[in-house]
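Yeah, one chain of the complex is gone here, protein chain that is, but the others are all in their spots.
The chains carry the letters A, B and C, assigned in the order they are written, with residues numbered from 1 in each.
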Amino acid sequence: MVFVLKPGAAQQKIQQFVLKIESRGFKTFISTGTEHTVVCLIGNTSTIDMDSIVQTNDIVEYGKRVTEPYKAVNRTVHPEDTVVNAGGVSIGNGMFQVISGPCSVESEEQIVMVAKSVKASGATLLRGGAFKPRTSPYAFMGLGEEGLRLLLTAKRETGLPVVTEVMNQTQLPLFEEIDVIQVGTRNMQNFDLLREVGRCNKPVLLKRGLANTLEELMMSAEYIMSEGNSQVILCERGIRTFETSMRNTLDISAVPLLKQKTHLPVIVDPSHAAGLQVLVAPLARAAVAVGADGLMIETHNDPAQALCDGAQSLNLLQFETLMKDLKRRIAFEGKLIGAV
Amino acid sequence: MVFVLKPGAAQQKIQQFVLKIESRGFKTFISTGTEHTVVCLIGNTSTIDMDSIVQTNDIVEYGKRVTEPYKAVNRTVHPEDTVVNAGGVSIGNGMFQVISGPCSVESEEQIVMVAKSVKASGATLLRGGAFKPRTSPYAFMGLGEEGLRLLLTAKRETGLPVVTEVMNQTQLPLFEEIDVIQVGTRNMQNFDLLREVGRCNKPVLLKRGLANTLEELMMSAEYIMSEGNSQVILCERGIRTFETSMRNTLDISAVPLLKQKTHLPVIVDPSHAAGLQVLVAPLARAAVAVGADGLMIETHNDPAQALCDGAQSLNLLQFETLMKDLKRRIAFEGKLIGAV
Amino acid sequence: MVFVLKPGAAQQKIQQFVLKIESRGFKTFISTGTEHTVVCLIGNTSTIDMDSIVQTNDIVEYGKRVTEPYKAVNRTVHPEDTVVNAGGVSIGNGMFQVISGPCSVESEEQIVMVAKSVKASGATLLRGGAFKPRTSPYAFMGLGEEGLRLLLTAKRETGLPVVTEVMNQTQLPLFEEIDVIQVGTRNMQNFDLLREVGRCNKPVLLKRGLANTLEELMMSAEYIMSEGNSQVILCERGIRTFETSMRNTLDISAVPLLKQKTHLPVIVDPSHAAGLQVLVAPLARAAVAVGADGLMIETHNDPAQALCDGAQSLNLLQFETLMKDLKRRIAFEGKLIGAV
Partner (left out) sequence: MVFVLKPGAAQQKIQQFVLKIESRGFKTFISTGTEHTVVCLIGNTSTIDMDSIVQTNDIVEYGKRVTEPYKAVNRTVHPEDTVVNAGGVSIGNGMFQVISGPCSVESEEQIVMVAKSVKASGATLLRGGAFKPRTSPYAFMGLGEEGLRLLLTAKRETGLPVVTEVMNQTQLPLFEEIDVIQVGTRNMQNFDLLREVGRCNKPVLLKRGLANTLEELMMSAEYIMSEGNSQVILCERGIRTFETSMRNTLDISAVPLLKQKTHLPVIVDPSHAAGLQVLVAPLARAAVAVGADGLMIETHNDPAQALCDGAQSLNLLQFETLMKDLKRRIAFEGKLIGAV
């Protein structure tokens, strides 16, 4: 249940109202918008007389029952688009960003070179894996802490904010200077990790699990927000289906559906979606047209020699060519790219 | 195995070459392009010495092994885009068409009114179900033969070519004046029906099955082409996955993948894909951007009262609004809509 | 809505009651059990006052709303197990049957030899494909009409009733002497074919589609029953999932779920389910234990040379060994195999 307060309600009156609600055994979540403050009740509200609360609290404009299990991420609770500030660039509400870089950080030379190149082509954030989740215990696992250090070097050299994946909560202290923490596909329902990144004061890029529904994705975002961190970016990256000609099936419909249900920005990863380099450009175009707020694209200086996921990476020239096309398309949609 | 002949090879020499091949126990499929004629061998070619055939037949430019199980639909065999002439409008190779109309033909008044309206908005073909496959034996099955008659009335009144679904081969004699025969999702692997429409001299719109791979879709197109009908349009309309918030999951990647593997035009049906009216416009935009050759969109004069599939139909005004947007996008892609 | 009539209600009174119901615009389906006759109303029953009908018709014991979309196949309507007489052997209600034979009929010698062998091992019905649905138009399609003739020869030589697949309704006149008509996986929603086999006076073996829900399977059985043929056997044969180590995933839970929802017998095809010969025996054992009413197992005289599906076929000795084991298990479940 949600109570939308009147514009200009005094802070003290809001606190009294919240205390009264909580004294009845409910947890609350407060969303402060540009005009309205919304107080969201969490718990079994079936016995509450909503109308009498509206009538007896003069700061309340109206009440509304929210039947979805997600509260904080629900657009009903927060009708305006959330804009996430990712190290100085904004994502959401008309601001479109392109995150690019290699699957794995391999060396200082490599990451700095790729960072400079993708920046010159128009990327606005840098990605690169330091801790890599791999199906096989015998595969390359990333450079770890050293990889984080190299990412920060590339950030200093280019000014690009960096996005990289955390694999478990004990690693979080190492992420202090990282701009955006990525929670990967296989960790979308690692609930303890979600709670911990919810306690960080930093944007979180949450990737959809291979076989998770959109409602489950929103519930995982709810975990993060319920700990107080509302800087969440959702990422559609392909789901597992019966189709075998591609690695995964990009669920492009997820973008408009998520944007209808939630206020959080939604980006698309066309590289992991199909796992095929030749499909990256058409899927990126589709993502812009369908209403996504950004893209995450793997680019590598030498895809044939990449230590992981080479088959899906663009080379530097392919990324440059794609960005020229995407800039026209982002403008066609009336959106802006880069810092404002 | 495929032999690409030299430009200008004499018809008589081609025939001799084909006879020689067939005398060794192979079926052949001949594809006549604007420059090259391609002779495709069907059968187990593992014992053939390809090089010696190239060297001993002076009309042959080169040979190539085709490992995919589809031959006639393979882009290797026919590198240029196939353009299908659908009752006077062209689909493929830069020509984009929008098929619209109601799920079911309900009455003369309804179909003529919808046809006039979608034509005014910019649709270039009319759809409408006369024979309706329904999960329940107790649901509305369409007007049948009378439905076909009413579609032809709407065609006369508007000039729009018509597309409608055949449910079994005994109905085909009734489709003589229909412009495009649709083979529906549930019949994608009704192989006897595929053969029969392969013997019709008429474009076929082949919808992907709910759980069929892209290779199976191409093999079903191969059934049609192997009977001599190369006027096939492929249609992606959503596949069945674990996701429950939408009726099906639009496999947008299918479009560029199919266009890479085959020369046939590929269209998208955003109405059936999600089964939600609110997703039709964003998915249609994504389809244009990803490279589709057309769209099939359900439009109804009164979706709330539709005898089937109302939840996914646009009303006439929504379709008009969408078409204004789509025309800008089709132009942005450098494509044309309508007859040329 | 269903009305359960009192035991011993007079036939004339039943007819009057049905006429009264039908005059209000409902179709009816009448199920005559050993004790009770049940009258099932088909149509929108939301406006009906059920209690007043019970009170004003003295032959009615009680009424019940059936919310499932399937009526005739619903166990509520027909609480006892249906027993299907398949050419002299009974399937259902404690009678367990094993259908075996090759994927395709290849020659008289082959089918007679396999038939004699599987009979000696304990099979109680013979299977063999005459019309084969194949993904590729260039694959072996079966011997067609000649295949049916050879099956009947094998039936005469062994006494085994025969099961074979129909691919389209124009073939049905050829099936006059066939004991059980199989509707295959790809035709589960070929609704026109379902209607036509519903008009045959012969058992129908209905296989679940690759990606069809159990409710859709029951609705397809409803098509057959709604035309008057209640001799329907359901067959679980594996569904399409993301798992790639097997051809399909056997949905073993389908058996108890179907038997709870419907009164029809349910059998399992472990050969097509996994597509791997080595899994046939363990899956057959699981099917017996889970409560299936029968099995359909592919057996071939020479699997390595089979014209189709050799990889999943047992050879004659493997089938003999398996049957020895299965007979003990069928007895353990308190069921009988063979004619009674």
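Definition applied: a contact is a pair of C-beta atoms (placed from the backbone, for glycine too) under 8 Å apart; a residue touches a chain by one contact, two chains touch by 3 or more.
All of these numbers come straight from a predicted model, not from anything done at the bench.
In terms of the touch definition stated at the top, the absent chain reaches A, B, C within the entire complex. Between the chain not shown and the residues C:T170, C:T241 or C:N301, the one that touches is C:T241.
In the complete assembly, the contact with the undisplayed chain comes from A:Q169, out of A:N85, A:Q169, A:N301 or A:N315.
In the complete complex, the hidden chain is touched by one of C:M113, C:L152 or C:L279, namely C:L279.
Contact with the chain that does not appear here is found for just one residue of A:I14, A:I42, A:M113 or A:L152, A:I42. For subunit A, the residues touching the chain absent from view are 27, 42-43, 69, 71, 133-138, 167-170, 186-187, 189-195, 209-211, 216, 219, 222-223, 226, 240. The chain not displayed touches subunit C at residues 211, 213-215, 239, 241-246, 249-253, 255-257, 260, 273-274, 276, 278-279, 282-283, 285-291, 329, 332. Although one chain is not displayed, subunit B still touches it through residues 211, 240-242, 244.
Basically, only the chains that are shown with their structure count from here on.
One inter-chain figure worth recording: subunit A and subunit B are separated by 37 Å, centre to centre, where each centre is the mean of the chain's CA atoms. Measuring from the averaged C-alpha position of subunit A to that of subunit C gives a distance of 49 Å. Among all residues of subunit B, those that touch two or more other chains are 211.
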